[in-house]
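Structure first, commentary second.
Every protein chain of the complex appears in place save one, which is left out.
For chain A:
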Amino acid sequence: MAGQIGVTLLNFVRLLRRAGLPVGPAHALAAVEAAAAVGPDRREDLYWALHATLVRKREETAIFDQAFHLFWRNPRLLEKMMGLLLPNLQLEGGGTPPPDLAARLAEAFSHQPPRETETTPDEREEISASLSASTQEDLRPRDFETMTLAELDAAKAAMTRLRLSFPPTRSRRMRRDPRGGRFDGRATLRAAARSGGDLLLPKFTRRRWQPTPIVVLCDISGSMERYARVLLHFVHGLSQDHDRVSAFVFGTRLTNITRALQHRDVDEAVTAAAHSVVDWSGGTRIGAALERFNKDWARRVLGRGAIVLLITDGLERDDPGLLAAEAARLRRSCRWLIWLNPLLRYEGFAPRAQGVRALLPNTDEMRPVHSLDSLAALADALTRPIPTRR
């Protein structure tokens, strides 16, 4: 059972995940076990075995049903044709599916890595190894750009678990604190009343702390293509973890993807975000995008001491003067502007490009974001208190 069928099952699970079902490795393992238990003879048995292990909600049945019939009609044939023939594939039974379901599935299929029918044992080993947790350590210093798709998957998973603990911001609200600095008359009197007015012990309050608002501006232009999807996973993790995260992506125009990222499921969220963007992998106009942000959004999302993470390689095709001016304005309207630059992976990175030179003096710090290691370093750096600007 562990052989070819196992790999095929894994592919099926990944297809489901890409279609937005929250199926994890545990589900996959259970599915493999269940499939082994019912045996490969009857398709119907397999269907219900997989259904029992992979579906957790009533709404998910429809997607599962479609995926199953598409995928298991002839798995080997399908593997051959994956990504090529899909737009032409008809559903079994001729029924027209609800359009969005089909679109999601079609997309999930087209994202499948093109794989040969005969996977060599070595390759299979590599795939399964990279999916297991134990090898994640090896991935850490690796550049996202050089990873295989399977490794990227593992990296994405690790990234979702990465915790960034931004230092909280002092609120203007107060909370009770016996050692606080401000006298709380209301609490004092209430306590006194409880004891009949005999005992007057002063109560105190101090300022509350609240989560720091975070704003992410992520470049998704052509030069950032390889990083953008992975980094979106990172941003998703961030917005699941923190209350106040606003996320924007930009290439030639600026798109707010905050709502899209609120899906619990990573893949669903990233897909939804990608759907709302019209300019994936197009040109870059960083200055113009920042200008739009400054005009339309800065006053709405940068209140209360927000930290801005600007993720870009700084390769500007437009006027660097505009970029410098807009970056300076952005910096003035937030508490701390961090530029995350994947190009820092090169040892001899020098700020030679015009855009980089325009951006650099107008940010508070620049950090690398090309590998899990650099993200971990970022996580460390962001637990320290935010410095004050001079």
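Note that a contact is a pair of C-beta atoms (placed from the backbone, for glycine too) under 8 Å apart; a residue touches a chain by one contact, two chains touch by 3 or more; residues count from 1.
Criterion: contacts and distances are computed from a predicted model.
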Query raised in the report: Absent chain per UniProt: "Carbon monoxide dehydrogenase small chain", "ATPase", "Hydrophobic amino acid ABC transporter (HAAT) family, permease protein" or "Cobalt transport protein CbiM"?
Result: "ATPase"
Query raised in the report: Which of A:29, A:174, A:344 or A:360 touches the chain that is not shown?
Result: A:174
Report summary line: Checked against the full complex, the residue among A:51, A:329, A:345 or A:367 that touches the missing chain is A:329
Query raised in the report: Among A:206, A:304 or A:317, which residue is in touch with the absent chain?
Result: A:304
Report summary line: Omitted-chain footprint on chain A covers residues 171-174, 185-186, 188-189, 192-193, 196-197, 200, 294-295, 299-301, 303-304, 325, 329
